[in-house]
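With one protein chain removed, the remaining protein chains of the complex are shown where they sit.
Our next item is subunit A:
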Amino acid sequence: MEDPIRVGLAGGWKHIDASALPHSQTIDTDVLIVGTGAGGGVTADLLSASGLRVVLIEEGPLRSSSDFKMLESEAYPELYQESAARKTADKAINILQGRCVGGSTTVNWTSSFRTPPEVFDFWQQRFGLQELSAESMSSWFAVMEHKLWVRPWDTPPNANNKVLAAGAEKLGIAVGDIKRNVKGCWNLGYCGMGCPTNAKQSMLLTTIPAALNRGATLYTRLRAERLRFDGSQVSALDCSALQPDGIHLSGRRLRFRARHFVVAAGAIGSPALLMRSSCPDPYRLLGKRTFLHPVVISSAIMAHRVDAYAGAPQSIFSDHFLRQAPIDGPLGFKLETPPLHPVLYSTTLQGYGEAHARLMREFTKANVVLALLRDGFHPESRGGRVRLGAGRLPVLDYPLGEVIWEAARRALLAMAEIQFAAGARWVIPVHETTPGYTSWAAARKGIAELPLEPFLCRVVSAHVMGGCGMADAPHRGVVDHRGRHFWLDNLSVLDGSVFPTSLGVNPQLSIYGLVARNASLLAAELSGKPRPAIP
């Protein structure tokens, strides 16, 4: 298996592992991009294509297919924020987020959805984002779908996804097929540990190599600390190199000077960088309205083997429960499935001792369904808040209020009913006070009475959005529809932190499309070349 990243490095790509730098230094460039995920990757590609000198900086390491051994014990510490154990400040929500070159796109499960039209409508009405609609964005999504091989997945769903499809069908609940950004996928099921066959068309394999081929420079193990200002201009970014452990500082400092600065550090990292820099924020919006698609989980033991570790992790979804009420009514939820691997499954399951051991002995017969709650539309669903904690690193407060729990209960009920309809012998909502149920009647009664509180009901997230929300005016947002900061002339935020609500879909394609648009506009402005033909 050829590793295109190692080939590129051998061919002279400019990659600098900052943990090995012997001296502090100052570097000049045209554009400095903080972050190499969905936002930073697309930006680097488009800006370098217009002839600009680009520097990318990434806090995590550069890892590629030769390193991806499909082992949780290696992948989580190497490729994820906090070894895949990042948490909200109160520890009640576990957050899966990438921390490596390619960001979360290197470790996501490849699910690709366009931003739904009703989300654009809501943004137009509440945030004045008239320029953004399903129609105006359609070409940008199409461009990125083509580039990243986003296609219908023709292989039959794995048994885990089939449970969702079969149960939903029995109940008359509509399901759909998930498009995936893969090329020649082997259907192994280890997307979450880095694709070992280079099939997943992540930023690691597409936009970042394209930028490096054009002479861009990539710094890894480098933490963006603070932007420096000169009037309404950002003049420099100060960075600290990390040690090879990726945690402690090495003591070397790098300063980057550039014409333009792009922040694409994700919905926790981007607002935190602007806060550390004391960016103007007169309306106190920075870091607020951070959304998670809070996820509640239902596990089921089937009569047959499911082997949910094998095969494309997500291929079936249902939006049935997103359509039961107006978008700003009681929270709707999207149903999907996760891949099950021993560490992820055992740490997520409730209980200990024999009760836990008994569930684990049924590992190969386990099906799991996830409900992603669509937060940020209901007037009381205002999301979380990023603030600076120890070492001026970000922490996220996300209060789990009544609107969340009301939806969580409906979601646990819906998932249990689907699982029983699909033939489950035993359905176990991931909740500390229930050992599960052996019939739908018992589940319906039991779940109706479950105490839904932080820690008792397991809540997780893999989709962090918001915190630098876009809007038509500075009293409603941090940036405009192009991602331009309202107060600083040469600063753009180009990542999922600009979404003013959550999306109700897995976010990668929404970020690719919006950033393709905004980075193209930026490239035209900075290079003096014509603006792109599509709107």
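The rule is simple: contacts are C-beta pairs under 8 Å (C-beta built on N, C-alpha and C of every residue); 3 or more make two chains touch, one makes a residue touch a chain; residues count from 1.
The definition used in the following text is that contacts and distances are computed from a predicted model.
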Name of the absent chain as recorded in UniProt (options "Fructose import permease protein FrcC", "Tryptophan synthase beta chain", "Twin-arginine translocation pathway signal protein" or "(2Fe-2S)-binding protein"): "Twin-arginine translocation pathway signal protein"
Options A:26, A:73, A:324 or A:438, residue touching the unrepresented chain: A:73
Residue among A:353, A:379 or A:528 touching the omitted chain: A:353
Residue among A:304, A:361 or A:445 that touches the chain left out of view: A:361
Residue in contact with the excluded chain [from A:172, A:391 or A:528]: A:391
Of A:26, A:83, A:155 or A:278, the residue in touch with the unshown chain: A:83
Absent-chain interface as seen on subunit A, which is shown: 1, 69-73, 76-77, 82-83, 85, 90-92, 186, 188, 190, 196, 245, 247-248, 309, 342-343, 345-347, 349, 352-358, 360-361, 363-364, 389-391, 393, 395, 432-433, 454-456
